[in-house]
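Just dropping this structure here.
All protein chains of the complex are present and in place, except for one that has been dropped.
Order of writing sets the chain letters: A and B. Residues in each chain are counted from 1.
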Amino acid sequence: MEQTPLWEVFVRARRGLSHTHVGSLHAPDAELALRNARDLYTRRQEGVSIWVVPAGAIIASSPDEKDAFFDPAADKVYRHPTFYEVPDGVAHL
Amino acid sequence: MNGPLDFTLGLGDDALIAAQRLAEWTTRAPEMEEDIALTNIALDQLGAARLLLSYAGELEGAGRDEDALAYLRDDRQFRNVLLVELPNGDFAVTMAKLFFLAAYQLPLYTALAGCADERLAAIGAKARKESAYHLDHGALWVKRLGDGTEESHRRMQAAVDQVWPYTHELFAADPAAPVDPATLRSAFDDSVGPVLAEATLTRPESRWAPVGGRTGVHTEHLSYLLAEMQVLHRAHPGAKW
């Protein structure tokens, strides 16, 4: 028999937070994967919402590409509000 | 049955014996993820059993706590339905038992949540959410086994055929009880029917309908279960653990 598919599990810990990767598990289909994720990763009230994603559906960037992917953003400080000087006394900006 | 004491004791014993049987799967489940799932359900049942037996002890007023009721009664004094004491059999039999029990406990606890007895209502409100998950889990596997391979279909149909006769006892009328089980039959049929159909399983015809659990006349299996469950507690009378 083929290997049971691998699923990556993401849990939203509380309302208002984003889903965070917590680990992986095996399940033959999505319905079981979701329930297995509930039983395995939320035994201690760790979550209010779960995503399961087939591991094969995740396309990961390679560490070799890290510079090309992420360094170009490093010199674009003007994207952050702290780049700008605000004259004294200006409120609500 | 006689009012809320017998009723509460019956529900508590159902949950306790179901938990004891489910816990037998620990370290033996068909897949490690399922080991965890079955233990979760066992823990739910055990939690409900403790609440119900503690309350039964209070209703009785003879100073018996959950452990006195669980460990120091003989099989003739247990009030659980026969279905829960049946041996686990293979995974299909266990899923048939789980599915039918949940299809009964869900409407039961839901109705209990609205009953006049506050304690029972609180237990019902808590337990019905757990039962909803048990029903979901049971249905999920009944479908997969029923509509899986030839072998799994054969095993699942055999399991349904084996367990089905014991479902009738769940709905024996008791108009004096906080919730009359007879009123739950249609909800049970509504949740069981479509799942069996989707699972390509045949619902057995209703003929033989064994009863006796609620009056303490059990199958031969219960006293073995209790012998194992109670052996240590009984070997040390009065000890604390």
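In this text, contacts are C-beta pairs under 8 Å (C-beta built on N, C-alpha and C of every residue); 3 or more make two chains touch, one makes a residue touch a chain.
Here is the rule we go by: contacts and distances are computed from a predicted model.
Missing chain, UniProt protein name: "1,2-phenylacetyl-CoA epoxidase subunit A", from among "Tryptophan synthase beta chain", "cytochrome-c oxidase", "1,2-phenylacetyl-CoA epoxidase subunit A" or "ABC transporter ATP-binding protein".
Against the chain not shown here, chain B presents residues 16, 19-20, 23-24, 26-36, 39-40, 42-43, 46-47, 49-50, 53, 66-67, 70-71, 90-91, 143-145, 147-149, 151-152, 155, 228-229, 231-233, 236, 238-241.
Residues 1-4, 6, 12, 23-26, 28-34, 40, 43-44, 49-52, 60, 62-67, 70-71 are the ones on chain A that touch the missing chain.
Here is the rule we use: only the chains that are shown with their structure count from here on.
Interface residues of chain B, counted against chain A in their complex, comprise 31, 33, 36-37, 40, 136-137, 140, 144. Looking at the complex, you find that chain A touches chain B at residues 4, 25-28, 31-32, 35-36, 39-40, 43.
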